[in-house]
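Sharing a structure here in structure tokens format.
Left out: one protein chain. Kept in place: all the others.
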Amino acid sequence: ELKEITPINQPRMLADDGHLIFTTGDDKDIRFQPSVSGRVKVGDEDLSQLLIQIKTNKEDIDKIKADGGAIPPEISNHLNQLDTQVSTV
Amino acid sequence: ELKEITPINQPRMLADDGHLIFTTGDDKDIRFQPSVSGRVKVGDEDLSQLLIQIKTNKEDIDKIKADGGAIPPEISNHLNQLDTQVSTV
Amino acid sequence: ELKEITPINQPRMLADDGHLIFTTGDDKDIRFQPSVSGRVKVGDEDLSQLLIQIKTNKEDIDKIKADGGAIPPEISNHLNQLDTQVSTV
Partner (left out) sequence: LYKQWIPDTNYENKTNWDKGKVPCGNDVVVFPAQGKVSVFVETTHAVQEMRLPVDGELILNSGAGFYVLSGKDPACGAGATVQFQDSESLQWFNPAMWQAAATQNDFQLGKFLFSVHEESVPCQQDDVVFKALSSFRVDTTSSQSTIPVTSVSVLGKSFNSKSEFSEYLSTRTGQMQFHGSSAVTVGNPGCGDPSGCDCGNSVNHQLICSTVQCATVSCKQPLSPMGHCCEVCGAIVTIQYTVGFNMQTYRERIHHLFLILPEYRSIQLGVSKVFKSQKLLGVIPFSTTPEIQVVIVDGEEGKLSEALAQNIMTDIRSHGSELGITESEFQASSGNSSDPS
């Protein structure tokens, strides 16, 4: 009989009412594999660059959550003012 | 630059100076739709996971913008120092 | 003899064991370019929107890093308290 053929599990590129759709079967992935010099772009955006940015953003956020961000100038001013007041009491 | 525009809304795959381009007509999307158990990957990265991360990042940023992040240690130190000074006046 | 053109260095879409793979070539990109009003979607997520969000997130983070986020209420309270103490000395 038929042996090696995985039934009806092939990936498809299809058009549905003019939309362009890429699909795969069970447990099958869609993979974008940019090369060293070639890029995968969505519109004008470089997908790999943006994905790196997501992680950078996360790291930055974690750092801010741990250590705080920059000191807002109001605070610095307020503290300086208090310093002055205290030192002149 | 796309060479010509097809009047009909046919999705297209085309070569442009050696680049491979997928396009659609007016109001038509490009969709990547793996099966429920399949993933979309960019290199080794799971794109779906990263897209969730974008949202998490945004939420974290909104929280920081609303409530501030961690208190920078310089501030804590400065405040403590002022406390001491004020209490010993 | 020129018939043997290997697609190895060309951008391509290929099915591999049920997975759908987009690979770029040397210096050659793959671009997904829907019409102006069409979107790129991954499952139900609007990828185009999310890619914009990545940049917005980055800008927000940069601002927080430069100017600080919101002032945490503990700080405000602490400063107010010090103000009062100092003014009543």
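Each chain gets a letter, A, B and C, in the order it is written, and its residues are counted from 1.
Going forward, a contact is a pair of C-beta atoms (placed from the backbone, for glycine too) under 8 Å apart; a residue touches a chain by one contact, two chains touch by 3 or more.
Worth saying up front: this structure is predicted, and the values here are computed from it rather than measured.
Asks: Take the complete complex as the reference. Which residues in chain A touch the chain that isn't displayed?
Replies: Touching the chain left out of view, chain A contributes residues 1-2, 5-8, 10-18, 20.
Asks: Need a quick check: the contact residues on chain B for the chain that isn't drawn.
Replies: Interface residues of chain B facing the absent chain: 6, 8-15, 17-20.
Asks: Footprint of the hidden chain on chain C, which residues?
Replies: 2-3, 5, 7, 10-18, 20-21, 25, 28
FYI, only the chains that are shown with their structure count from here on.
Asks: If you look at chain A, which of its residues touch at least two other chains?
Replies: 13, 19-20, 22-25, 27-34, 40, 47, 54, 57, 61, 64, 68-69, 71, 75, 79, 82, 86, 89
Asks: Quick one: which bits of chain A touch chain B in the complex? Just the residue numbers, please.
Replies: On the chain A side, the touching residues are 13, 15, 17-34, 40, 47-48, 51, 54-55, 57-58, 61, 64-69, 71, 75, 79, 82-83, 86, 89.
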